[in-house]
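What follows is part of the complex, with its chains left where they were.
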Amino acid sequence: MYMGRVVGSIEASQKDDSLIGRKLMIVQQINSDKEMIRYEEVASDTVGAGIGEYVLLVKGAGARKTNKESSQTRDVVDCAIVGIIDRFNK
Amino acid sequence: MYMGRVVGSIEASQKDDSLIGRKLMIVQQINSDKEMIRYEEVASDTVGAGIGEYVLLVKGAGARKTNKESSQTRDVVDCAIVGIIDRFNK
Amino acid sequence: MYMGRVVGSIEASQKDDSLIGRKLMIVQQINSDKEMIRYEEVASDTVGAGIGEYVLLVKGAGARKTNKESSQTRDVVDCAIVGIIDRFNK
C-alpha cells in the first residue's frame, strides 16, 4: 500500500459503466515525511477523502475488493483510497 | 489508474486472436498539469478516444473487465483506456 | 519479494473494514547491504515485526494469502510483511 495526498479530481463524461457515480481523485504519492515522491495517479475514493488529506492507497486487484464496491460484479478500477491517514508514527 | 494522452496507434497484422478488431492506441502518461511523465504504453481503446485526447488508463486485470470486452472469454490485454478526461479539478 | 526495514506505522480511523484491527507498518525497501533503495510503502504486518527490524515483503495478490488472513473473505491489502530476516548470507 502507498501513502498519498489528494490533490484534485478528474471529470470524465465518457467512461466505462463501472466508473459511473464514483469519485475519481488525483493523488500524489508521498513518503512518511509528507514529501512528494514518484508521480500522480487517479484513485477511486471509498472513504470520503477530501482535497489535501493524506490517504492510504491500494493498487491492483485489491482496489476492487473495497466494501463500497462489494455489490459490483464488474469493475475496472485498479487503484483505490482505502483509508484516511490520521498520523504517521516514526 | 493513470492519466494519459493519446499520441498515435499501432498496426499489427500478426497478433493474438483476442486483439483482432481492437484499436491499439499509443498513450503517453501525463500528470494533472498535462506534462509528460514516465513512458509510452499501448492501450486498448474502449471509449472511442481520438489522437490528442486526455484519457484515463487502467492496467492489469482491470483492463480485461471493461464493458466492451465482457463477451470475450479469453483476453490478453493488460492496459485499457476507460474514460476520456474532460477536466482536471485542482 | 522484497527486503525492507520497518520504520514506523500509520494510524487511520476511517478505513476499509478489512483493515480494522490490522497493524499497518511503514516499510523502507532495502538491498542486501541494508542500504535504502526505492521508496517507502505501507505493509500489513502478519509476523509481529517491530520498528527497526529487517523484513521480507510480499506485494500484490500474494499479500492476501498470509496465514493470518486466511479466515477473511474480502481483503484490500496489497503488501504484507511475511517474514523477519535474521541474516543476509552473501
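Remarks
Just so it is clear, A, B and C label the chains in written order, and each chain counts residues from 1 on its own.
By definition in this document, contacts are C-beta pairs under 8 Å (C-beta built on N, C-alpha and C of every residue); 3 or more make two chains touch, one makes a residue touch a chain.
Small disclaimer: the values here were computed from a predicted structure and weren't measured.
Assembly remark, whole complex in this entry with 3 chains visible in place, copy number of the identical chain is 5.
Everything that follows uses one rule, which is that only the chains that are shown with their structure count from here on.
Under the stated contact rule, the graph of chain-to-chain touches is a line, running from one end chain to the other without closing.
Averaged C-alpha coordinates put the centre of chain B at 32 Å from the centre of chain C. Centroid to centroid, with C-alpha atoms defining each point, chain A and chain B lie 20 Å apart.
In chain B, no position touches at least two other chains.
Only residues 7-19, 24, 26, 39-44, 60-61, 63-64, 74-79 of chain C touch chain A when the two sit together in their complex.
Contact residues on chain B toward chain A in their complex (touch as defined above): 1-3, 29, 31-32, 37-38, 46-48, 56, 58-63, 65-67, 70, 80, 82-90.
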